[in-house]
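So the structure is just underneath, and the comments pick up after that.
Here we show just some of the chains, and they stay where they sit in the whole.
Going in written order, the chains are labelled A, B and C, and every chain counts its residues from 1.
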Amino acid sequence: MSAVKPVSFTLVITGAPYVSQAPQTALSFARAAVSAGHAIDRVFLYGDGVHLASSLCCAPSDEVNWHREWSDFIAQQQIPAVACIASALRRGLVDDGEARRYERDAHNVQPPFRLLGLGEWVESMTSSSRVLYFQPGGGH
Amino acid sequence: MSESSVADGAGMASRHAVLHILNKPPGHARTHLCLATLAATDALVLIEDAVLALASGLDTSAAVYALGPDLAARGLAADNGQTGVIVIDYEELVALAAGADKTVSW
Amino acid sequence: MSVLVIVDRSPYGSWSGRESMDMALSLAAFDQPVTLLFSGVGVNWLRAGQDPASIFQKAVERNLAAAPIFGIGALLADQQSLEDFGLDASQCVTGVMPVTVEPTLLARFDDVVCL
C-alpha cells in the first residue's frame, strides 16, 4: 500500500438503501479506504441518500441490514455523518429538534447521523482531498 | 488481488488527468455525457450497472477499469465482448481515486 | 384478464426490476394469468451465471428459472435487446422465449404494467 500516499475522502451518498446500490458501494469503498490508511473526513447524505439515516427502516430478514452496517462503521471509525437537512425534511426524515419545531410526535433520524446544511458539504469540498459521489443508477 | 497490483493501480492512476467513475447502464443519457468528456489520457471506471457496457460495447481510447464484484454479480467477465478492460476490486478503486488528479462521479 | 409485466431496468443497481417481478409473482399467486417481458438493459436479469452474493444481494436467477412453477406463463425477451447485450438463448436461464417488441405484442394482453 506504500505506493499510495494517504489522502482524505468525503463520501456523498445520493441513493437510498434497498432502492439503489449506492449505500452498498459506498460502504465497500469506505472500508477499503480505511484499510489502506486513508482518512474519511465525512459522510454526507443528500437527495434520496438521506433515507440511509432512517431509524425506522425494517430490512427484509434475508437481506443485509445496510442501516446497521453503516451505523456501526461510522461509530467504530468515528466519522462525522451528516444528512442534508433540506433533503431530509422534504423526504420525511426528522430528528428530535425538527420534530419539536414542526410539531410532529415522532422522530426517525438514527444517531450518529445529524441533520445539517449544505455548508457541511461545501466545507468538505474545500478541505477533503477527494469528494466522491455514490448515486442511484438508472433505476428511474 | 495482491498488494502489488494495488500499487500498479495507483501507478496507472497517476498517469490519468481525470478518473471518471460511471454507474449508469448503457443507453442512459449520462453515459453519453461521460464519454463526451472523456479524454484519451483519462481513465474510466465502470461500477454497478455501468459494467453492462462490457456486454454491449464501449467506444473509447481511454483506459477502462471495471469493478470485479459488480461484474460477477451480473454474470460478466472482463472478456465479455470488450478487450483491454482491467478488472479491479474496491481496494484498487480506492488507490485509483487517491492517485488521480481529479475524480468525476457520473 | 391476462397481464404483461415489462422489466426494462437493469439488475442490482436498482430495486425497480425486483419490484416489477414481485408484481408478476403476486398476480400468479392469486391465479391471474401473467407473462414477463424483459427489454432493454432489463434482459440482463436473464443472463445465466449471476453471482449477486459478490455484492451482498439476493439471487433472482433461480426464481426466474422456476417462473413456470410459480405460475408465470412465459419469460419473453426482446430479441433486439438480447443481441445488444450479446446474449443468446444458451447464455440465458432456461425457458426464455425471444420475441419482437411491436404493437401486436401488447394486443395479446388485457393489461400491460411497466414500472
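Convention: contacts are C-beta pairs under 8 Å (C-beta built on N, C-alpha and C of every residue); 3 or more make two chains touch, one makes a residue touch a chain.
Since this is a predicted model, take the numbers as computed values, not measurements.
Although each kind of chain is drawn only once, the file as a whole records copy numbers of A x2, B x2, C x2.
Keep this in mind: only the chains that are shown with their structure count from here on.
Looking at A-C alongside A-B, one finds more C-beta pairs in contact between the chains of A-B.
Look at where the CA atoms of chain B average out and do the same for chain C: the two points lie 28 Å apart.
With centres taken as mean Cα positions, chain C sits 33 Å from chain A. Centroid to centroid, with C-alpha atoms defining each point, chain A and chain B lie 24 Å apart.
Among the residues of chain B, those in touch with two or more other chains are 23, 25, 27, 48-49, 69.
Shared interface positions of chain C, i.e. residues touching 2 or more other chains, are given as 10, 12-14, 41, 55, 57. Looking at the complex, you find that chain B touches chain C at residues 23, 25-27, 48-49, 52, 55-56, 68-70, 72-76, 80-81.
Per the touch definition, chain B reaches chain A in the complex via residues 3, 6-7, 10-11, 21, 23-25, 27-28, 30, 47-50, 69, 89-91, 93-95, 97-100, 103, 105.
Residue ranges on chain C touching chain A, taken from their complex, read 9-10, 12-16, 41, 55-58.
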